[in-house]
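The complex appears here minus one protein chain, its other protein chains still in place.
Each chain gets a letter, A and B, in the order it is written, and its residues are counted from 1.
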Amino acid sequence: MGSPPGGLSNSLRAIPEIHAMSHSVELADVGMSFGDTRAVSDVSFTVESGEFFSILGPSGCGKTTILRMIAGFLQPTAGSVRIGGQDMKGLGPDQRPTAMIFQSLALFPLMPVWENIAFGLEARGMSRPDRRRRAEALLETIALPGFGDRMPGELSGGQRQRVAIARALAVEPQVLLLDEPLSALDLKLRQHMRAELRSLQKRTGVTFIYITHDQSEALAMSDRVAVMSAGILQQVGRPRELYDDPETPFVARFVGETNALAGKITQSDGMHVGVETAIGPMKGRARQPLSPGQSAHIYVRPEAMAISRAGDQEPASPHTNQTEVTIARLDFEGAFALVHGATNTGETLVAAVASTGLSAMPEVGSKAIFRFPAEHGMVLADG
Amino acid sequence: MITSAAVRKGLYALYFVAFFLYLFAPLAIMGAAAFNESRFPTVVPWQGTTLTWFQELSRDTAMWQALWTSILIAVCVVLVVVPVGTAAALVLTSLHARARGVAYAVMVSPLLTPGVVIGIATLILWRQVGVGGGLFLIVVAQSSYIACYVMLMVVARLQRFDRTQEEAALSLGASRVMVFRRVLLPFLAPTLIAAGFLAVLQSIENYNTTLFVRGFDTPLTVYIATKVRTGLTPAVNALALIMIAVTILGAVVYEVLRRREIRRRRSVSAH
Partner (left out) sequence: MGELYDRFGPALSTGFVALVLMWLAGMVLAPNLMMIDYALRPNLTPSEIGTAADGYTLSNILYFFGEDVHLAIFFKTVWASTLVAAVTLVVCYPLAFWLAQTATRGQTALVLLALTIPFWINEVLRTLAWYIILAFRGPLNELLLATGLIEAPMRWYGDGGVLAGMVYAFILFMLFPVYNAIESLERAQIEAARDLGASTVRIHARIVIPHAKAGIATGCVFTFMLAAGTYVAPALLGAPGSRWFTQIIYNWFFEGGDWNRGAAYALVLLVLCLAVVLVSLRVARVSLADVAR
C-alpha cells in the first residue's frame, strides 16, 4: 500500500483559510519539577508566528516536558507560557489553540479514519454530515481519497502519518506541536515526510514546534532550533548559527561531528586566542575574550580539516594550525569519507574528505599532515 | 527406557479417562435421569423412557417464578457491578504505589471472604436500618463480591490501553467526558460485555451468600436445594439438562465467534 508521494504538499494549497491563523509562543523562565527532580530549569525563548521551530536534544533533556507544557498536559512549576500573547496558566490541553502529533501517532484504533480526522470537530459540536464532508475534504488533501471508512489498523505507516497530520490540522490549530512523529518510519519514508512537513508548514503558515533528538532532522527542516541538555536551554539559533557558531561546549559536540582538543588559554586578543594543547599550540577564534590560564577546548569540524602528505609541510602561519598524524582508519560513508588520524600523543583527529578526492589521500598507516585555519577553530571555555 | 515411557503414557491415558469420567459422568447421569419414569431421579433401575418430567417442569410455576427471580437479580447485579467494578479499576490505576496496594487489598478481600460470611454481614448491617432479607439484599450481597471480578478484568484490560490516545483527544479539544465516552469506553466495551456476562453467571449460580439474605424470596438455586428436602423429582433433572444444553450451545457459539474474529483479524493484518 504505497502512497503517492508529493500529493500532500501540493494539495494542501487547497486550505488557504488556515493561513494567518498562526500564533507566537513565548516561554518566560519556565521551570518544571517532578518532586525533587528538576526536569526543566529557567527556559526562555520565543517562537515567532509562522515559524518552523525545533527543540533538539538527547533523550531525557527535557524537550518533551517543554512540549507538554506548551500543549497543556503539564503546568509549569515556574515561569509562564504565552500563546498569541495570552497567558496559558491553568488552561488544559482542550482549551489551548494547539494540536499535537504524537510519537506513537495515537490514532483511535476503534474509529474509522474519517471519524479520527473529524474527532476535533465532533468535540466542537459540528454536525455529523458537516464533519463527514470536512473529513472527506481533508482526505483529498492528504492524498488518501476514499480511505474514510477504513480502520487505522488497515493503513500503512506513511498513511497513518498523514491521517495523524490531517486530524491535527482539522481543528485549525494556531500552533502545531510535533513529538518526534517520524521516528517510527524507515529511513526513505522519513526523508520524504521531512520534505512534506516542511512544505506543509510553509503553505499553511501554522507555527510548528517540532521535537527531535535527530540533529540532521532539526537542521534540515527548521527555521530555528533550540538545543537542550539536562533541562537547560543551551542555545537558540538558525541551523547555520548553531553549526558554525556554537555558544556552549554541549552544542559544539551535539550538533554535527567535531574534533575537540583540550588545552589552556595562553593568550587572548579579542576574538583571537591561543590554546596550548597536548599536540602543541593552536590558534582559534572565541566568541568572547578569555583570560589566559583558563581551561578550554578547541573544536574543529571534520570538513574544515585539510589533509596533505607528510613532507608537504607549509611554513607555520598565524592563521593556520597543523599537526602530524598517522592515518589510522578510513570510513567510507558514500558522499564523503572520514579519515582518522592518530597524533603522536595518542589522540584521534577526524577529517572529512569528499569521495571524489579520495584517490589522492595518503594510505592507512602512512604519515600525513592535518591542517585547519584558525577561524575554523572554535574555542570555548570549559564548564 | 521404552517401557518406562510406555508405562507413563498408559498411566496418563488412564488418568485422562478417569478425570473426564469424573467430570462428565455426573452430568450424563443427571441428564439421563430426566428421561427415566422413576419418581426419584436415578438411572437404576430404568423404569421406562418418558418425557413426563419435561411436562411437569413446564407446569412447575414455582420453578418458573424462581427462574424469573434469579434473572431479575442477575440483571440488577450487572447494573451495579459493571459501573462499580469499572470505577474501582479506574480509581485503582490512578493511585500511587502505597495507596494502590492498600486499596487493592480491600478491593479483592471479598473474594477471599467465605460466601456465607458475606451474606451474614450484609444481613446484619441492613437489619440495623430496618431492611430485611429479600431481592434488594440479595443484589447488594452478591454485588459486593462480583464487583471484584469486574474490577480485575477491567484492570487487566486497562494495562493494554495506550494513554496517549486520551492525550491526543484532549489536544484536539475534547472534554474529559467526551474522551471517556469516545475513546476509553469503546476500548473497554468488549471487556465490560464479558464482565457483565460473567456477572450474570456468578449471580445465577450463587447459593451460599444468597441463602442468608434471601428473606422470603426464592431464586433458582434456593428453589432446587429446597426441592431436595421437599421431594425431588426428575423435573429438576429436566431443568438441569436444559441448562447444560443451553450452556453447550453458548460455548459453541462463543467459540465459533471467537474463531471468526481471529480469522477476520488475520485477514486484515495480511493486507
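As a convention for this text, a contact is a pair of C-beta atoms (placed from the backbone, for glycine too) under 8 Å apart; a residue touches a chain by one contact, two chains touch by 3 or more.
From a predicted model like this one, the values you see are computed outputs, not experimental measurements.
Participant: Using the contact definition given at the top, list the shown chains touched by the missing chain.
Facilitator: The chain that is not shown is in contact with B.
Participant: Hey, which of B:I73, B:I138, B:A168 or B:L211 is the one touching the hidden chain?
Facilitator: B:L211
Participant: Please give every residue of chain B in contact with the chain that is not shown.
Facilitator: Touch with the absent chain occurs at residues 8, 12, 15-16, 19-20, 22-27, 29-30, 33, 40-44, 83-84, 87-88, 90-91, 94-96, 104-118, 120-125, 127-128, 140, 143-144, 147-148, 152, 156, 166, 175-177, 180, 201, 204-208, 211-212, 220-221, 224-225, 228, 236-237, 240, 243-244, 247-248, 250-251, 255.
Keep in mind that, in the parts below, only the chains that are shown with their structure count from here on.
Participant: Applying the document's contact rule, which stretches of chain A touch chain B when the two form their complex?
Facilitator: Where chain A meets chain B, its residues are 1, 71-73, 92-94, 98-100, 102-104, 106-111, 119-120, 122-124, 151, 153-154, 167-168, 170-171, 177.
Participant: Across the complex, what residues on chain B touch chain A?
Facilitator: 162, 164-165, 167-176, 178, 182-183, 186-187, 268-269, 271
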